[in-house]
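Note that this complex is displayed minus one protein chain, with the remaining chains in position.
Think of it as A, B and C in the order they're written, each chain with its own count starting at 1.
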Amino acid sequence: MLARPLPDYLVRRYHGWKATSYAENRSWYRRLAEEGQRPRAMVISCCDSRVHVTSIFGADQGEFFIHRNIANLVPPYEPDGNQHGTSAAVEYAVTTLRVAHLIIMGHSACGGVRGCYDMCEGNAPALEDKTSFVGRWMDLLRPGYADLPEGDEATRVAALEKAAVMTSLGNLMTFPFVKSAVEAEELTLHGCWNDISTGGLEVLDAETGVFHPV
Amino acid sequence: MLARPLPDYLVRRYHGWKATSYAENRSWYRRLAEEGQRPRAMVISCCDSRVHVTSIFGADQGEFFIHRNIANLVPPYEPDGNQHGTSAAVEYAVTTLRVAHLIIMGHSACGGVRGCYDMCEGNAPALEDKTSFVGRWMDLLRPGYADLPEGDEATRVAALEKAAVMTSLGNLMTFPFVKSAVEAEELTLHGCWNDISTGGLEVLDAETGVFHPV
Amino acid sequence: MLARPLPDYLVRRYHGWKATSYAENRSWYRRLAEEGQRPRAMVISCCDSRVHVTSIFGADQGEFFIHRNIANLVPPYEPDGNQHGTSAAVEYAVTTLRVAHLIIMGHSACGGVRGCYDMCEGNAPALEDKTSFVGRWMDLLRPGYADLPEGDEATRVAALEKAAVMTSLGNLMTFPFVKSAVEAEELTLHGCWNDISTGGLEVLDAETGVFHPV
Partner (left out) sequence: MLARPLPDYLVRRYHGWKATSYAENRSWYRRLAEEGQRPRAMVISCCDSRVHVTSIFGADQGEFFIHRNIANLVPPYEPDGNQHGTSAAVEYAVTTLRVAHLIIMGHSACGGVRGCYDMCEGNAPALEDKTSFVGRWMDLLRPGYADLPEGDEATRVAALEKAAVMTSLGNLMTFPFVKSAVEAEELTLHGCWNDISTGGLEVLDAETGVFHPV
């Protein structure tokens, strides 16, 4: 096992945080530690460094249970005894924490979605390789490619980003504990898409399948 | 597919963010969108709502590529053609984004680690079930239980939280592309543990296997 | 005197509000500041974090003069020269602001009412202590306990929550300035009860003493 000391610039910033944000909220952090978290919502967003849902939604420590993976994808329910990190996160949020909202947050310029698009267009042989973890992960989105509208590439890629959100929402309902929580009105699902460049936020209207700016 | 409008309070806060943080940083966000992200580090942390590495490290949009899963675990390299979300995130960060640092951030009061501890103690039959995603995910940490020091439960659980960080670091080195990047000195690995209550941050000294406060 | 800086997350959200809601309503806020408030109604509701009459009634800045205390109670008229915060608020609303409506808003799952119920059942010795501010405050509701219907505990506690609304309305009429404003038809009184779980709203029919859903 290899590990190195933390870079200085991060240590310095940490000390700054400790002396300011932490100090102003010490009592809240203590209580969160003692009584446990009780987040109102789970958010599944991309690992992308440009997407910070806590900033966008003004959330602080304790508010959101956040899972981040490539392209904010949820796989279908598959209780085969293997490791499913995303499914574990969803299970914990819904059955243990009993979050009231589950928000899938897609975004523009998503590298994972772009990779899926390129695979489907036949332009990404490396991603097709069985050993490509990104390729196999993005296979989850392949069905979304079939339904893309005609149009220029930018339009089709943005549509595939939104299809990723819809795919995740669809797959979520294959989990028995999600389905039953939704049907019992203990959980609501939400789909969003963030335009990094313009700061725009669009929300899915499930009746029409269209994302509308808020 | 089910989806509901976003709760009002999040929409209001979003508009507030758009008019302030976004507006002040529009040119940077545009450039991030046009030129793509170039994060300096990848961070793997827990989904827990009480852990915000961007706060702790004063990071802004574009700095950290962040994967969050239950208990900040990285599984071993297993290129079997199945979906491995964590491995996909690591692959993308190391081979495509070529991050310079990969930080595993553990934390106190981790529900996933606690579940693993209870399983190993024989006190969590529900987690042992084949269909428990959390249980199967936490199997990754079972080997860490064998090495726990004697002591009271709180000590042993905290030790298991740190073992989760070390397990992830160990597993990372089983990925050929991680190993070669580390050996080429293009990537450094780091292990940390955050005490939610005290705001403390401890960093792993790999030589001794001990976590020291920064 | 001790005071600490405001937590960051509230400062950020405030800046968001300033740049959006405030900015869109600047002229109205200026006028409210220059000409003074002229609220149409006073609302007396509980401090409970789950009860927001401005949300429920779509009210904006300037509409409601709002007093919030434990269990939305109004004490009887007692001009003894001591401090009576609730009576002061009622006096200001009725004699200076001359509001047209005075609404008492009760709610389900009220911790204060629950405390009173437990005292009356002999199960809350700590609240009986002379130094318990909550206990002494809830003494105001003790007479309501005598009239509770037979039934299970949930039914009786909900009945006591509604008795709190009726007690307040009864006590309001002991204030000479309230009585004369009501008799002059310059003021009307209203009693409501909000079910937090279902979002229900019931309004008191004074003729029958029954609360009906609107």
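Here is the rule we go by: a contact is a pair of C-beta atoms (placed from the backbone, for glycine too) under 8 Å apart; a residue touches a chain by one contact, two chains touch by 3 or more.
Note that the structure is predicted; figures quoted are calculated from it, not measured.
Every shown chain touched by the omitted chain in the complete complex is listed here: A, B, C. Interface with the hidden chain, as seen from subunit C, comprises residues 1-7, 10-11, 13-18, 21-23, 26, 29-30, 32-34, 36-37, 39, 42, 47-50, 52, 54-59, 61-70, 73, 75, 79, 81-93, 96, 101, 103, 108-109, 111-112, 130-134, 136-140, 166, 169-170, 173, 182, 188-192, 195-197, 199, 201, 203-206, 209, 214.
Interface residues of subunit B facing the missing partner chain: 4-9, 12-13, 16. Seen from subunit A, the chain kept out of the figure touches residues 24-28, 30-31, 35, 38, 40, 58, 62, 98, 100-101, 181, 185-188.
Convention: only the chains that are shown with their structure count from here on.
With centres taken as mean CA coordinates, the chain nearest to the overall protein centre is A. Note: centroid distance subunit A to subunit B, computed from Cα atoms, is 14 Å. A separation of 46 Å divides the Cα centre of subunit B from that of subunit C. Between subunit A and subunit C the centroid-to-centroid distance comes to 41 Å (mean Cα coordinates, whole Å). Residue positions 12-13, 16 of subunit C each touch two or more of the other chains.
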